[in-house]
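A single protein chain has been omitted from the complex, and every remaining protein chain is retained in its original position.
So, chain A:
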Amino acid sequence: MATSMAATIAASMPISQAPAAAAQTTYETIPPSMSKVIDIEAEIPITTVQLDALVVSKIVKHGSEVQNASPALGLLIGIDFDGTLEISNSFPLPNVSDDDEKSNKSLARYQASMLRALKEVQADDAIVGFYQSNSLGAFFKQSLLELQAIHQEKIRQGGIVIVHDVIQASHGNPSFHAFRLTKTFLQAFRAGKFNTQGLVEHNLTFSSIVEEIPVRIRTNPLAGAFLSTLTTPAPISSSSLSSSSHVTKSSSGTLPPAFSSLDLDARSLTANLSSVLDALDDYKTEEGNLAYLQRQIAREKLKAEQHIQRRREENALRVSQGLAPLPEDDVSRLFKIPPEPSRLESTLLLGQIDAYSKSLAHGASVNLVRTYSANGGNSACA
């Protein structure tokens, strides 16, 4: 499903080259102070990603709505400026359940009309990447990498993917990470070579598939001003938002402090642990598949060699009898040696295991501190 969906999304990408060229001819006089930061050819590499408050709240909303089975997926809209990719808006993509031509077409149509609609209300309308939700930091999925690989070819500046952790967000500490595929992975992806040879050639491990780009979060002054009035206690009036009771009652004047991080419940750790185990199981299965395929290859190879051997002996016999030798090159026709299996999946699974156990270790250390602090409070009370 993922491949074709990615392809459809990519197919409906606007071609970025044409408007860039047009801009060059129409606006000839770029002020000298700006000439350094405006890059028509997209030459300045992106060093930071800037998320607008709107995008933050939109992704958080979308992420908190979806079930675990299918991650929230959406497109990011914005512009790149002097090495900073400013993401000003985003919209979610519908969940395409089945992989037929029709749903893909409707997805492309959806995307095109959404962009048109955004353009009509003066919003940015250039796709710069996409976002995806995940749980516990394990975002290595073939679909994600494929989509990003296509983006990186199609979109100006290559595009980025924003990864948002739903589980962490539900604990009150949402995080956003921006990633881009590394050059080596892209080379391997273009060649479609993920067998052992390909991995060795490009020196690919799960940690060298993506590179992270620092993320900044920006609240525009208007939203900032509005937020700060929301968080300062206001004189009580019956119907205004700023007077909603729990906001005004807090003495510090900010949003009431959240203490969800003090929750002693270790359920999240258990869930994390079981997801590690699941990932390990998946990996084991994948490993078994690989081993099976390897054995099959070896068997087929052996058969082919035996065949050649026999043919040679037969030919030698025929030549000695004065007959024309039988051809030796029909082996490839008779025996189909399966190609070496792709190791991408198992590498990605390893990456998932790594991510899961990383967040597990993290959660455990936090839990440790929590237990001690609770115990400290307890002994102080006693």
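In this section, a residue touches a chain if its C-beta (ideal position, glycine included) is under 8 Å from a C-beta of that chain, and two chains touch if they have at least 3 such contacts; residues count from 1.
Note that contacts and distances are computed from a predicted model.
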item	value
"Eukaryotic translation initiation factor 3 subunit F", "DNA primase large subunit", "Adenylyltransferase and sulfurtransferase MOCS3" or "Trafficking protein particle complex subunit 2-like protein" - which is the UniProt name of the missing chain	"Eukaryotic translation initiation factor 3 subunit F"
Residue among A:L93, A:L186 or A:V210 that touches the chain left out of view	A:L93
Chain A residues that touch the omitted chain in the full complex	50-54, 56-58, 60-61, 63-65, 88-89, 92-95, 110, 113-114, 117, 120-123, 166, 168-177, 196-197, 199-200, 203-207, 214-231, 234, 238-242, 244, 247, 254-255, 257-262, 264, 266, 269, 273, 276, 280, 343, 346-347, 350-351, 353-354, 357-358, 360-371, 373-375, 377-378, 381-382
